[in-house]
Structure formats: C-alpha cells, structure tokens
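As you look at this complex, bear in mind that one protein chain is not there, while each of the others sits in place.
Coming up: chain A.
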Amino acid sequence: MQAGGGGDAGDTRGRHRIQAELKKLEQEARFLEEELEELDKTDKVSAALQELMVTAESKADPLLPVTTGPACQSWDRWFEGPQDLRRCKC
C-alpha cells in the first residue's frame, strides 16, 4: 500500500513505529540508569592519569628524541642502503 494510504492502515503503521521507538527509548533509559549507578562508583579523572603517564614514558619509542631503552638497531633501517630515488620496475 502507498504511504499515506487508507486511514486504518496508516494508523497501524503509526502505532507500530511509535511502539518500536518507545521500546528503544525505554531500553536506552535503562542503560543510562545503569551508567549513572556505575558513575557513582567511578574514580575522578586524576586517578587514571598517573597510570597514563607511566605508560607513555616507560616504553621505548623510536620517534622520540629522548626515550627509554633498549634501543633497537633496526629503527634506523630507513636511512640505510639505497633510498628514495629507486623507481618501481614493475
């Protein structure tokens, strides 16, 4: 049937759509309530930041000018041997 057709059919379609949306909203409300409860037991932002800082500073990073070791020789492979001007032969 075409959209905007018979009155009853249109009514039914409207009812189903609203019911589906309502169900979705009710579920979302439940999820939000769960999150709110969880948040009551959640630490402040500062509690997570020490761990973040330790993580970012404890791993050797070849792109940093100052980094923790161990250094790996293969980091510098990009500057060894023939480079850039080699053209593809395929």
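We adopt the following convention: a residue touches a chain if its C-beta (ideal position, glycine included) is under 8 Å from a C-beta of that chain, and two chains touch if they have at least 3 such contacts; residues count from 1.
Just so it is clear, contacts and distances are computed from a predicted model.
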item	value
Missing subunit (named according to UniProt) among the choices "Protein prenyltransferase alpha subunit repeat containing 1", "DASH complex subunit ASK1", "Guanine nucleotide-binding protein subunit beta" or "Nucleoporin 50kDa"	"Guanine nucleotide-binding protein subunit beta"
Touch residues of chain A, complete complex, unshown partner	11, 14-15, 18-19, 21-29, 31-33, 35-36, 39-40, 42-46, 48-49, 51-53, 55-72, 74-79, 82-84, 86-90
